[in-house]
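There's a structure below that I have some questions on.
Only a single protein chain was left out; the remaining protein chains are all shown in position.
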Amino acid sequence: MGTTGRAEASATPAVELQQVHKRFGQVHAVRGVSLRIRENEFFSLLGPSGCGKTTVLRMISGFEVPTEGSLYLQGRLANTIPPYRRDTNLIFQHLALFPHLDVYDNIAFGLRLRRLPRDEIARKVRASLDLVDLAGYESRRIHQLSGGQKQRIAIARALINQPAVLLLDEPLGALDLRLRMQMQVELKEIQHRVGTTFIYVTHDQTEAMTMSDRIAVMNHGVVEQIGTGRDVYERPRTRFVATFLGDSNLIDARVERREPEQTVLRAGDQRLVAPADHAAGPGAAVTLCVRPERLRLVTPIDAPAPAGYENRVPARVHDVIFKGAFIEYRLTTGSGASMIAQAHANGSPAIAREGAVAATWRRDDGVVLTE
Amino acid sequence: MNARGGLRPPRAPRAQALVLPGLLGPAVVFIVGVLLTALGILLVNSAYHFTGTQVQPRVTFEAYRHFFTDPFYASVLWQEVRLAVVTTGICLLVGYPVAYAITKIRRPNWVIAAYILIFSPLLTSSIVRAYGWLVILARGGLVNWALAEAHLVGSPVRLVFNFTGVTIALVHVLLPFTVFPILSVLLRTDPTLREAAADLGATRLQTFLRVTWPLSFPGLYAAAQLTFVLAMNAYVTPQLLGGGRVQVLPLLIFENISDLNWPLAAVEAIALIALVWTTMFVSNLLFRRRLAAIGDRE
Partner (left out) sequence: MSGSRDPITIALWAFLGLVGLYMLAPLIFVTIDSFNPSTYGTFPLAGVTLHWYQNVLQVPEFRSGLVNSLIVASGATVVAVALGTLAAYGLARYRFRQRELVRSFLLLPIIVPAIVFGAALFLLYIRVGLYGTRTGLVLGHALLGLPFVMSITTASLQTLGREYEEAAMDLGANPLVTFFKVTIPSIRPGLVVSALFAFVTSWDQVEVSLFITRPRNNTLPIAMFNYEQNYQDPTLAAISAILIGFAVVLVLVAVSILKSQEYRKLVERE
């Protein structure tokens, strides 16, 4: 599990999965997933298409039954409870707003099923429309709404039932970039205001990192790492997590020796130092992961590195790409490997192509990956 | 898989395994109870004995013997197949250009008009349409009047109560069924394929011959099969417009049932079904490779 400071390990999790598997015929979509999602948490399932994240979401909402393993909602075993009896609500990927009903009837749908009195329903619908900033839209038809408005009606329809857990299946995919970023902020605000546990499925790592308290990174049906956005980005556990979130420089190396505060690695004819928080022993093959923004390039090639930047790899600048807020350098090292470095575009002159540089980084900028 | 792709039907879990028979059961029981039972009785009757005035439940198979030995039935079968083949041929020759023409219409109102023109006759019963052709093709009817006015013929042409009349009217009845599958396939064809061909240097004719036509083959095939089957099964049109000169199996079936010769009628019915299914089976075998090749490319 990821690092957290909160001492809530003893509180009942909102949702818990224990070794859950899901098979569809020959396809093993979810393999031994265990998760503990806390109350009031904004939790994301992040991964590429086909990694199983949507299947996990559908098991939590009740549309799929786990083949193996246990699913608990508020501490109750819930594997086979049908969706209409769970205290969860799902925002579908394509929203599934009923086209034959207007906005009011869509939002009131769940309440009407519970036979609440008419004026109470009216009150609640008005309040939920206020919550999503669409007061007065009661009699609009669904096809008259814009993409962003439909989004918010879907949220209102779900939240009005005050579920213990709100599930969101890549709801922002159909929106353009600007609207998407705006909705991300709004969703986060709504979650804070309402205090419900949100479980969010997405393939967009920026989205996950922006909104979530914690992220579970999934690949091929398996959870590779769980942690806060920062944990998962700065201290990835596996090659997949390192490459899925952001760019990384991956250097194949072998452990030469272990010391209390550091690991000494050998990559080709280079000696590199890395942190000691891993389990690999001397002689083991590992991958050293360094983020592009952690590299400092010094030129010319034998110029001194800043203090503490112990690692040094000579390289030649292969390409310079201006990306607005920063400059990306594509390097080719002496041994022929490629590296990417990122520097703030702070006005100082960029290094020219074909320039000879040394890529340097601090010991603790690197992460040793054993998988 | 629905149009959005991603959603699968669930495996029927235990509780729902009770619901499924409830949903499908009534329709299935209805068909088994009525249709299959009726067909079973028909089959059984085909073996019985007909005395000339009534049926006796004695198994003799003499109706079969009669059917397969009397040369009259060979001529009936020949007439039957001939009518179906000629009708199907004309329907395909007319139907394909019609379908193609519809795909080229841009304005939606004209498309609706085209659909109305081709498909609305289906809303009237075959009797109305047959009678309409009687009016047009009769000796004193429209066609003969027009031909006489134009001095193209000396005396009225025989257009009804013969094979020609039946064919003209049957093509009219079946043309919508020919157009529909062809039109469906043509509409489903990716237009960018045609653009790609043009981009690679193909003229309009070449694009048609090398891209559109081969891709539309499954539609043409389905149309041919459907039209052929419907032509083989036709009763009203040959009866009303044939004048007794066009003897096909459906007419005989009705006649024999009316005459109480149920065994013979049953044999003819079985022969009709067998003939149709054999043709479909053989043609499916013959064209299997060509259809599969196109299917892969979809």
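For the reader, a short list of remarks on this structure follows.
As written, the chains take the letters A and B, and residue 1 is the first residue of each chain.
In the analysis below, a contact is a pair of C-beta atoms (placed from the backbone, for glycine too) under 8 Å apart; a residue touches a chain by one contact, two chains touch by 3 or more.
These numbers were taken from a predicted model, which means no experiment stands behind them.
Across the entire complex, the residue among B:63, B:159, B:175 or B:215 in touch with the chain not shown is B:175. Of A:110, A:148, A:292 or A:366, it is A:110 that touches the chain left out of the display. Within the set B:63, B:83 or B:136, the residue that contacts the chain not displayed is B:136. Here the missing chain is touched by one residue of B:59, B:117 or B:292, and it is B:117. Residues of chain A that touch the chain left out of view are 61-63, 82-85, 88-90, 92, 94, 96-100, 109-110, 113-114, 141, 143, 157-158, 161, 174. Considering the complete assembly, chain B touches the hidden chain via residues 1-4, 7-12, 16, 19-20, 22-24, 26-28, 30-31, 34-39, 41-42, 45, 94, 97-98, 100-102, 104-106, 112, 114, 116-118, 120-129, 131-136, 138, 140-142, 144-145, 169, 172, 175, 204, 232-233, 235-236, 240, 250, 253-254, 257, 262, 265-266, 269, 272-273, 276.
Heads up, the rule we're going with is that only the chains that are shown with their structure count from here on.
Centroids of chain A and chain B (each the mean of its C-alpha atoms) stand 58 Å apart.
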